[in-house]
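One structure, as structure tokens, below. Some questions next.
Note that one protein chain of the assembly has been removed; the remaining protein chains are unaltered in position.
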Amino acid sequence: MTPAEATQLLEDFRAGKISQAQALAALGKEPVTDLGFAQVDQHRALRQGFPEVIFGAGKTPVQVVKIAGEILKQSDRVLITRITSAHAKALAKKFQKAKHHKEARCVVIEKRRTKKRQGNIAILSAGTSDLPVAEEAAVTAETMGNRVQRLYDVGVAGLHRLLARVEDFREANVIIVVAGMEGALPSVVAGLVDKPVIAVPTSIGYGASFDGLAALLGMLNSCGSGVTVVNIDNGFGAAYAASQINALTN
Amino acid sequence: MTPAEATQLLEDFRAGKISQAQALAALGKEPVTDLGFAQVDQHRALRQGFPEVIFGAGKTPVQVVKIAGEILKQSDRVLITRITSAHAKALAKKFQKAKHHKEARCVVIEKRRTKKRQGNIAILSAGTSDLPVAEEAAVTAETMGNRVQRLYDVGVAGLHRLLARVEDFREANVIIVVAGMEGALPSVVAGLVDKPVIAVPTSIGYGASFDGLAALLGMLNSCGSGVTVVNIDNGFGAAYAASQINALTN
Amino acid sequence: MTPAEATQLLEDFRAGKISQAQALAALGKEPVTDLGFAQVDQHRALRQGFPEVIFGAGKTPVQVVKIAGEILKQSDRVLITRITSAHAKALAKKFQKAKHHKEARCVVIEKRRTKKRQGNIAILSAGTSDLPVAEEAAVTAETMGNRVQRLYDVGVAGLHRLLARVEDFREANVIIVVAGMEGALPSVVAGLVDKPVIAVPTSIGYGASFDGLAALLGMLNSCGSGVTVVNIDNGFGAAYAASQINALTN
Amino acid sequence: MTPAEATQLLEDFRAGKISQAQALAALGKEPVTDLGFAQVDQHRALRQGFPEVIFGAGKTPVQVVKIAGEILKQSDRVLITRITSAHAKALAKKFQKAKHHKEARCVVIEKRRTKKRQGNIAILSAGTSDLPVAEEAAVTAETMGNRVQRLYDVGVAGLHRLLARVEDFREANVIIVVAGMEGALPSVVAGLVDKPVIAVPTSIGYGASFDGLAALLGMLNSCGSGVTVVNIDNGFGAAYAASQINALTN
Amino acid sequence: MTPAEATQLLEDFRAGKISQAQALAALGKEPVTDLGFAQVDQHRALRQGFPEVIFGAGKTPVQVVKIAGEILKQSDRVLITRITSAHAKALAKKFQKAKHHKEARCVVIEKRRTKKRQGNIAILSAGTSDLPVAEEAAVTAETMGNRVQRLYDVGVAGLHRLLARVEDFREANVIIVVAGMEGALPSVVAGLVDKPVIAVPTSIGYGASFDGLAALLGMLNSCGSGVTVVNIDNGFGAAYAASQINALTN
Amino acid sequence: MTPAEATQLLEDFRAGKISQAQALAALGKEPVTDLGFAQVDQHRALRQGFPEVIFGAGKTPVQVVKIAGEILKQSDRVLITRITSAHAKALAKKFQKAKHHKEARCVVIEKRRTKKRQGNIAILSAGTSDLPVAEEAAVTAETMGNRVQRLYDVGVAGLHRLLARVEDFREANVIIVVAGMEGALPSVVAGLVDKPVIAVPTSIGYGASFDGLAALLGMLNSCGSGVTVVNIDNGFGAAYAASQINALTN
Amino acid sequence: MTPAEATQLLEDFRAGKISQAQALAALGKEPVTDLGFAQVDQHRALRQGFPEVIFGAGKTPVQVVKIAGEILKQSDRVLITRITSAHAKALAKKFQKAKHHKEARCVVIEKRRTKKRQGNIAILSAGTSDLPVAEEAAVTAETMGNRVQRLYDVGVAGLHRLLARVEDFREANVIIVVAGMEGALPSVVAGLVDKPVIAVPTSIGYGASFDGLAALLGMLNSCGSGVTVVNIDNGFGAAYAASQINALTN
Partner (left out) sequence: MTPAEATQLLEDFRAGKISQAQALAALGKEPVTDLGFAQVDQHRALRQGFPEVIFGAGKTPVQVVKIAGEILKQSDRVLITRITSAHAKALAKKFQKAKHHKEARCVVIEKRRTKKRQGNIAILSAGTSDLPVAEEAAVTAETMGNRVQRLYDVGVAGLHRLLARVEDFREANVIIVVAGMEGALPSVVAGLVDKPVIAVPTSIGYGASFDGLAALLGMLNSCGSGVTVVNIDNGFGAAYAASQINALTN
């Protein structure tokens, strides 16, 4: 509830338009649909500029379809992340407009095409194996109304690959850098640009990568100023933050 | 070197204005002053919109004074972080305009007052003990030309303290949230606003806080969308990123 | 053996009713049935107010059925936790009154319905994925004779969902809070009530959640006073402690 | 603000007794005194049955004295934990009734003697070195109005010491068990009683105790049902929870 | 090579019975059969009183059968640990005397029955789930010529079960204590006896047991004097050490 | 691009042989073929003396075949590591000269036989289970043009096995030591030779080996001078470094 | 209380020699002197063959002197470990026979000289820096009545130093091996002897030794059979276990 709405609510109560019980309830509550296993928050699109995103992992296809349906009652689009092909099938069967982004492990359902904002989000990945995370970020950013510039497999071991593309990512408003193993790419990128860099460590690697811990620690200790970090493999989170930043410029 | 400068450089060479050796050198190098113990980067202010920041910890007062002097030859201001009172004294003695921010453990030297950007950066801290980190962020952000809104001691255990101040931080372009112990504040804040939230875990706590690890992990796993994280106690880094974001809106 | 029983034992020995060997044996022993692979403790129900609970994980269906049968010789009910469907089937086949709580991964066998105590135990979960753990807690608490109030999917990222339900859990004698990821919910809840809060970290999350470690550390460092913590995913343990507390009020 | 108070507030507004601005402010705020470095919460005593406790570590003696003074304006007593002798001296100088509990590293200031509740809290420690933590728990529990039974140096390596005292702690409503090293005592105690056991791991030990981690993990994995755990060395937290539990019986 | 053998070797060389090359080779080498994938050490039985043991995990059934065959050329018995049923079948097919100990996950092949030493090794386990590790210890100890006393499911949460059996393990020369979860049993046992206690942490548990780490740390920090520890789940190693100790008494 | 090439490039530009755009592009770029999912670096063979190696894990057989084909357009050989049998089949089908090294989990495709350098690389393994890693090292070293001396199953528990082979590895230019469990072998080997020792920890072990962490830490703390370490199970990396060292002697 | 004593106790009660209260008390209790801060166990010497040892760290000199005095009332000797020079002085002042072992950081007070057992305990250390731990083991073992053979600075990096001394430690009944850094020495020693080896990791090292963790993990994963391990720097514990083992041979 916005402050303006709260003010209005109190006025309505004073004027006798609503009862005390109604005012009390409204002050403490916002519309939430209870599906038993989940509370679907209808007003999030209004409050935060984007509808509830469904994190598919650990939910059944049936649950995901139900929650998606509930959200689409009040929203034009929904993003479902970390899905399996079973989720994708169930969603495709129910929603004609469901689009399955395989590499990104996402489904997007849009009633109408999202209008894109001015300004790019650049997404860099260090290696080929980081693609699923990079694509999760890319699909999320696009679904949230951003133009995305993809620059994949430009890790620091072959510096010329990266330097050859500097101009491509220097123009972006925000840069998402996806890297596993030692996670060195964000430090190098941050030294080449003056835009915010969001680093996404991935679980790519083996042995002492400890499922992404090495990349995570590397990024947190980045000597490059302006680097912020999200959870391991959290392409969605990076894109969400990048979209919030990109929206500031519009 | 910007792309435009590189283009110019090649033209100058073709036109015979500079020798091949000069072109080759210029293409691979940017002005760096070698102090023996440090390479001071003169062009960083141009390249990244902010001069070299000196991380005081582990440097002697003499070294810090020398590097600061070198930077001030080409820049209007310099920020020195993580200082002791010995550093502060040495800097005050050498630079008349040195201003010591005690709680923030910083010194700022500005030849002339920085013009402030439009748009606020809000800085929230969960507890009283998080103040040094919050102030490091605040001083950094101000030195980088931002207006700062401070909201301290608004941790989640006393939710009404936070809710009472929501309107204050909802207006900011970026929100820095500083918290130790379980680091829950960013998750709650991210659910109340639609602006980027930068979380700074602090080493405040004891026992199973493991010097900030608990807060760091909590923030990385935040259920609040749009939260990005910096290193433990890294108030400077959070403010640097926040300033880059805030600058996008201007 | 209670102190009263020990006193009686010594009296019987003095009076010659039992031999010295009998007294010596009785003083050191309580009735335990040896199944070869397990020692079934018949007197636990008397001593601790609740029969032996069978932790199903790592035991074969045959073993579980045998131990359950042994316990039911002297007790009216038995709770089997962490079961698979194979355990459930084997128990259903043998015991007519076996009730399978699927989401909770438990079977309860009660010869007659347990009488409920006065006073509620409220069980809150932060997300949908935390339900199996929350339900293990709920079924355990109910089987131990408590009334349970369930409030699921009320995590801190959507604070209004939680605030809308405050009155529901403020009335409870004890509150169990189940949360994965950053585990921030107990801190917020503890600030809203003056009753004991038992926090259950779950293994829900990915990457830097490290299978529940992030939530566990967060809860141990909770800034909310009165929060105690159990092992990751230990819904049973939380409910057992909550039941002991609730029993104190009767 | 209690639900009753919120209801009254709305009625007052409807009746025109207070303005809309007043209602709006009151709904979102509770009385908090801003000392610049801390927000002192005046209504906590009402809301949670106990005044703000001051965690002394990391605060200056001057800050502690100021916060204590602010709290005592509206409350009869205040507890300051984790203090040094400098804090103790500063408090003694300012507050005549300040009582320094040296081993517990606490100061208590009580305007009048707290009335004790019915029912004991038993506090057991495994070793001599665990005393500071056990005493922090004891002083906290007493200040919160509980009778405390101390049983120290009864670790499991000398089981007869513990068994000799069983009757002493079986009568308590709640049992706090303080132990370092392998932290085995709570498991043994939980098997001997049917009351809630709150385990406090201590940082006592060396080498692979990793500053209390071994004890913490041991207690979280306790095979004794009904054991809940607090942070390493957190005697205060254990006593706070124990007091909440003990209060339920009154 | 024993010192006596080295002395003899040099005498034979001096007397011209063997060549210099032979002496040099013999001094640096002992008989080892190279199977390509493994060096089978024929003299270990002589040197250390027990033949090479085959650690089955990670070896194919064919490899295990080959190594076993090679060992049995010079030795009367061989122990194969950590086997699957595939290993057991392959061994049974090849060696008539192969005996499969299922719970212990071992096969023993003995040409003739081992003569047992005087003196017992007692093996205690805390829970039912610890049996595979306890049995690996028991079978190893028996194969190495020791009498074994098994006392299973006597964990500290039901102290009377343990106390009822004290006399049984007090008579042993060495006591092996197998426990998972918090690993508290060895501390309690060490306080009841004056014999060496070898603690075996098991990976039994979940969540914060971290696959046996909690039990391992607990045992290393045992407050009971005389406790030594082996690797998680290493029943074999504990029995090997116990057998060396028991052999000292004969 | 080598310095000589850069000099030539500038000369060509000055002489008008190439355009400014061509010069600018050439200065920042080296030939890379973009396959969409991967950037294949054609000049690496020239720049680093060895073609791009394909890390098979996490890539599909189709992707691996495509990348291999692209590399072989400009190079005589390619090494594919960490493959499954599916990769091996796909490669064998496409490339007639593909050679599958099963134990090493590698495929090598060589258009013509590599000429071997002078000087040996010795590869020692502590146990039988370390063979896959040792073989990955051996195949890599051979493919890079080195002669390899294999000495397997020579761990420190049977010191005579190692001492018997000292002369074999003393002659090598570099020694790779592969060991799991406690990883003690490199320390012993480094004390016996004066050549560089590269230690490869393996994930062989269980319990407190923590998937190779124990061996890794052991090797990093080696008391033997001249020991350097690579990632857990990284036979390829050790051989790559060893080959660079061996090449220095030619 | 021994079984014989328990039998006698019951007989005395039956015969009316003691009251029921007396019997009940005696069955549950053994003589313990309560000093307020410590429970001194007078019968431990009888029960376990050695008096209470005082762990000096964390106790004041006054406390240590008091406990030592209490123990010496019923025992002929006492060992105080982990002392500072302040403890040593206080003890020397009070007890004429106090002997300070500086390197071992121990004081021993013996009313009369302990008679030595047959059979040696060998104590090996890998480096010079491990001496304090090795000496703590040596002094403990000697005070418990054992002959000790010291072999220091025989680490695996200089294998000939160790091999030169093999005969010296092959004769011992038990071998204690003290090592920091990678902790490889016990594995090598265990391969050379057929006696129990007790490994003591030390905190000697830096960086990735993580205060002894590397050595601890190395020893737990030892490929040498018969190695058991104690806590980091726990020379006392190793010697206590070794003494129990050595005592078995007498």
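For clarity, chains are labelled A, B, C, D, E, F and G in written order, and residue numbers in each chain start from 1.
As a working rule, contacts are C-beta pairs under 8 Å (C-beta built on N, C-alpha and C of every residue); 3 or more make two chains touch, one makes a residue touch a chain.
The structure displayed is predicted, hence computed values, not measured ones.
Which of A:Gly56, A:Pro196 or A:Gly224 touches the hidden chain is settled by the complete complex: it is A:Gly224. When the omitted chain is restored, the residue from G:Asp12, G:Asp76, G:Glu110 or G:Asp153 that touches it is G:Asp153. In the full complex, chain B touches the omitted chain through residues 1, 28-30, 32, 37-39, 41, 44, 57-59, 63, 201, 203, 211-213, 216, 231-234. In the full complex, chain G makes contact with the omitted chain through residues 128-129, 131, 152-154, 158, 160-161, 163-164, 166, 204, 206-209.
The chain not shown here touches chain F at positions 3, 47-50, 53, 167, 173, 193-196, 198, 216, 220-221, 225-232, 236-238, 240-241, 244-245, 248-249.
Note that only the chains that are shown with their structure count from here on.
Number of steps on the shortest path from chain E to chain F, with steps defined by chain touch: 1.
Over half of the residue-numbered contact pairs of E-F are shared by just one pair in A-F, D-E or E-G, which is A-F. Chain D and chain F, compared by their mean Cα positions, are separated by 59 Å. Here the spacing of chain A and chain B, counted between their Cα centres, is 25 Å.
Each of the following residues of chain E touches two or more other chains: 158, 207-209, 213, 216, 220-221, 225, 231-232.
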